[in-house]
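Worksheet: the structure to be examined is printed underneath.
As you look at this complex, bear in mind that one protein chain is not there, while each of the others sits in place.
As written, the chain order gives the labels A, B and C, with residue 1 at the start of each chain.
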Amino acid sequence: MVSIATAQPNLINLAAPLENRYRQVRQMSEHICQPLAIEDYQIQSIPDVSPPKWHLAHTTWFFETFILIPYLPGYTVFHPQFGYLFNSYYEAVGARHPRHQRGLLSRPTVAEVYRYRAHVDRSMMTLLSATPIDPDLADLIILGLHHEQQHQELLITDIKHILALNPLHPIYRDDLHPHPPDLGSKFEWLAYPGGLYSIGAESHEFAFDNESPRHQTYLQDYKLGSRLVTNSEYLEFIHAGGYQESKYWLAEGWMTVQSQQWRSPLYWEKIDGEWWVMTLSGLKKLESNEPVCHVSFYEADAYATWQGKRLPTEAEWEIAVTNMPQVGNFLDSDLLHPTPANTSHHQFFGDVWEWTQSAYLPYPGFQVADGAIGEYNGKFMCNQMVLRGGSCATSANHIRPTYRNFFPPSTRWQFSGIRLASY
Amino acid sequence: MVSIATAQPNLINLAAPLENRYRQVRQMSEHICQPLAIEDYQIQSIPDVSPPKWHLAHTTWFFETFILIPYLPGYTVFHPQFGYLFNSYYEAVGARHPRHQRGLLSRPTVAEVYRYRAHVDRSMMTLLSATPIDPDLADLIILGLHHEQQHQELLITDIKHILALNPLHPIYRDDLHPHPPDLGSKFEWLAYPGGLYSIGAESHEFAFDNESPRHQTYLQDYKLGSRLVTNSEYLEFIHAGGYQESKYWLAEGWMTVQSQQWRSPLYWEKIDGEWWVMTLSGLKKLESNEPVCHVSFYEADAYATWQGKRLPTEAEWEIAVTNMPQVGNFLDSDLLHPTPANTSHHQFFGDVWEWTQSAYLPYPGFQVADGAIGEYNGKFMCNQMVLRGGSCATSANHIRPTYRNFFPPSTRWQFSGIRLASY
Amino acid sequence: MVSIATAQPNLINLAAPLENRYRQVRQMSEHICQPLAIEDYQIQSIPDVSPPKWHLAHTTWFFETFILIPYLPGYTVFHPQFGYLFNSYYEAVGARHPRHQRGLLSRPTVAEVYRYRAHVDRSMMTLLSATPIDPDLADLIILGLHHEQQHQELLITDIKHILALNPLHPIYRDDLHPHPPDLGSKFEWLAYPGGLYSIGAESHEFAFDNESPRHQTYLQDYKLGSRLVTNSEYLEFIHAGGYQESKYWLAEGWMTVQSQQWRSPLYWEKIDGEWWVMTLSGLKKLESNEPVCHVSFYEADAYATWQGKRLPTEAEWEIAVTNMPQVGNFLDSDLLHPTPANTSHHQFFGDVWEWTQSAYLPYPGFQVADGAIGEYNGKFMCNQMVLRGGSCATSANHIRPTYRNFFPPSTRWQFSGIRLASY
Partner (left out) sequence: MVSIATAQPNLINLAAPLENRYRQVRQMSEHICQPLAIEDYQIQSIPDVSPPKWHLAHTTWFFETFILIPYLPGYTVFHPQFGYLFNSYYEAVGARHPRHQRGLLSRPTVAEVYRYRAHVDRSMMTLLSATPIDPDLADLIILGLHHEQQHQELLITDIKHILALNPLHPIYRDDLHPHPPDLGSKFEWLAYPGGLYSIGAESHEFAFDNESPRHQTYLQDYKLGSRLVTNSEYLEFIHAGGYQESKYWLAEGWMTVQSQQWRSPLYWEKIDGEWWVMTLSGLKKLESNEPVCHVSFYEADAYATWQGKRLPTEAEWEIAVTNMPQVGNFLDSDLLHPTPANTSHHQFFGDVWEWTQSAYLPYPGFQVADGAIGEYNGKFMCNQMVLRGGSCATSANHIRPTYRNFFPPSTRWQFSGIRLASY
């Protein structure tokens, strides 16, 4: 896997004044898009993917709709129809353009979207320079920044998908140096004692609503693999006929394998008997000791079943990593200077998201926020699985032990991999 | 809702000799089909539904495949292709007829299927009369009987669906007397203290594999409604615009409401301004105080959200009912003499299945059985929600506090209803 | 191909009193269904196919709706909802049950449908015994009888499809003796001079509206094959890679071959290296010299292209057969005594329908009839191809040189074959 992040000190400083932080996050989104051709900004390769242009506009619409319109007196909306075009799923805010048709809009042009961003950024600067900022408003702005950081990760996964389906194998950036952690030689089982634990976010730190409330949960004794499953380990599963044997698979997983004709993870290609993989730096030979990536929950679960093991629950995962130093390969603002990740510790963050066996459900006592912001997370709590840990496409200061990512079990275009668990 | 069961002493006796019990369960399936026209046995009204003929044959195939062929020396298979036609989903047993085409097979005829049943029953009697029965074999036969009882419930739900979609509103049996529990006047919140509890089946009783192992779980303090939500209460939700307001719904639920144009529970029809409902005894006026039935998980969850409440978790439900006497309206072998259910206790069993907010997932330490029988439950642990409690279509001696029923969240043709929970 | 008709004197006499003729046609429909199990009456194997029960009821509905209700004073409708259930496509007559859901109705039962037929037949006898019958009414009744004869052909094609998809290979009747015309040795080109000709029905004979008006058309010199293409000739096309080579196919045909994975005509099965074919008498070895049957227009056209030839136009076909004696294997009322067809003449009628290269379009001056009857043919004049000649499933007295059958080009479940043409 191509790492596109570093463990060096964050350039985006959580403690920095909000104004600085706003500017840094917003610049990061544009920095990610800098290598794109205008044409790349347009594509919606599958319904899950949004055109990069849309991400740039939608994150801007979030600040315009939830902050500038209600809180900045005299603010002038940039374009009366952008609310319709760039609302993602907030029913309370009104009608919106159908999601699967985002790739059909040539207008506004990319240049207009950048002007939209500049317009909103100028107004946000006006708002932020007025002192003091009300704490509730500050919280809303910080939510907007986390929202934009989520879309930065989606930008990277979506750009990868857009380029990878192109038979010309275009390169996003060729200065991204792969630096696979040497995972191959060091697997061990880490044992954790059962008992009553607390998980979930403390109320004094930023967290999304779905990480709350912090609550007690009971765990059996359990063990986690000390590292992620590697490409060479996953290849053994393929060679053992993993994709041909129904017995390793959930019923829905097996149906998906057959209807989609899956024979390997997404982006793998067998050329003249050798495995290659499409990366953000183009087509590369498969690296044995990198973590396997772009597998669905179905594949992660089938691999674990084949091994006679299972996936961790999200509580097991969270308890295991609590108090561990946060290391790994994350997205950083300075994409030009990636450096090797520190792998001396057991790697739980960065690299790839780790599928858990937990369905994405509300924590005991979960409360949906009032208003449109309440649509942020709760309404997706059905038919999705939790992933933990963050990936090389996740912003370093965006990740934390309590973070709950979630996707349907068939999802493969995210940077998602496998950690084994056992009793 | 039409009750088709009684609380009178079970005619199927769990303690009876296996031979008797086998005969009783098998007769019950045929008893359920007795009011059908030959034509009714053929229909697959939606892919979820199987033709009654298929249920009769498939449950027979189970005994033939898993018991007679391996355990009865000299057993002659009834028809060489019935294995292909009547395997439901056991991949390990070989190829099978596509599920959604079950309604396209006019042959074998209904008469042939009854001959198939008689052939297998005779051989089973031969096997059972040989003494002694090996305990492992006995367990397998008991599993087969529970399997057939599950299909008896499906027979009733499927027959209801087959007849209900017919514009002629045919009647299954008109001697089923509705006897709604007087639910309307007695709602109260039952409070339960939090703490560490054990749930799941004890190993010395019959249970499906998915009920094991018994394990500890931690609960917050919680409350459950003392009775199910009634039709009149659900009508308030409809009148309040429940089906028009996205904010009460999970995102997938809202999409389903719109694509399926749901405006009420399944089987409800508004005729000249009044609500009617299709029952096994034909079209009837909606009864205010009966429990609302044939709602999906999406509708159950939306109703609870509208009320500012939630659905119970399966652990909350199981702890609440443990040690409670098992009462309710269940399917009994003597369908001709339904009697009013005992409703003096808080009703947790029978009437309708209760949607929980728990996804259907393996219990900690869950082990899949070896061989084809291992496909029984585990492979469906994805994108389904747990229901608890049993319905009027469930056999009385088939239900127990630890029983985990499960269906996709959009399912409506089951007898499924709503109990509210709260912290 | 199994012939199910004879060339012996017609039992249905066109010159007979209308009462006799009505009785004979109606009895024929029931005679065709006599070998069926109740279960067979229910099946809609593909949307094109209707359950035999539906055909029996729909043809009855035609007489009830268009004749008894308007013309028999005091007639009592058999069931108020049968109009909804058994209208096929007459928009003017009101709402109707969706076509693709005809197989989902277990009620009315088969017995009820036969009672419906008896009820309508009794009333028709009352009407017909009143003298004299108004000529317009007589024409309408004769139309109803031709309509029923069309459905008799559909009954046979549909029954064949219903049984053929069943893995048990059930037999409709095993007393149908195959008697392939000895086609293999006698192919020759029959030449016809070009010029100005008249085609279409004379106004003094019964014909469907789409056969009128008789009109002039100009033909080039042309040649027709003296007999139909045989199974062995078609096998050569298969062996030559016909189903693998796009160049023989129309673009839509090639797409269909690939999406449907066609590799041979419908009902052919290769078992242990030998070709078998499912017939009304069960699975039989493929007969070399029988006409190839159950091919789509796409396959007929591709075969002709592979041969460097083409299909006839409907005008070429009609001019060629005009004044020829009408011979062939047709459906007759006495299905129990099939006799060899007279093949001394060039066979243009019976055996199989012959695909033409003519799209189904209105003749110059075509006028749609007023009222619901006007929906009979005209509204289907789009995206269908004309077939000529009749098949072994066509009633002998129902066929004539001007008869225009029509189906979409992908249709295969009809008895349809190939005659070559050339300039």
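Definition applied: a contact is a pair of C-beta atoms (placed from the backbone, for glycine too) under 8 Å apart; a residue touches a chain by one contact, two chains touch by 3 or more.
Computed from a prediction, not measured in an experiment: that's the story for all the values here.
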**OP:** Over the full complex, note down every shown chain the hidden chain is touching.
**Re:** A, C
**OP:** Would you indicate which residue among A:Leu165, A:Met255 or A:Ile373 is in contact with the undisplayed chain?
**Re:** A:Leu165
Original post:
What residue numbers in chain C mark contact with the hidden partner chain?
Top reply: 89, 91-92, 196, 215-218, 220, 246-247, 249-254, 297-298, 310, 357-359, 361-362, 364-365, 374-375, 379-383, 409, 423
Subject >> Touching residues on chain A - with respect to the absent chain >> reply: 37-45, 53, 81, 84-85, 97, 103-110, 162-163, 165-168, 170
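Going forward, only the chains that are shown with their structure count from here on.
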Original post:
Line, ring, star, complete or other: which describes how these chains touch one another?
Top reply: line
**OP:** Give the identifier of the chain nearest to the protein's overall CA centre, each chain being represented by its own CA mean.
**Re:** B
Original post:
Using the average of all C-alpha atoms in each chain as its centre, how far is it in Å between chain A and chain B?
Top reply: 39
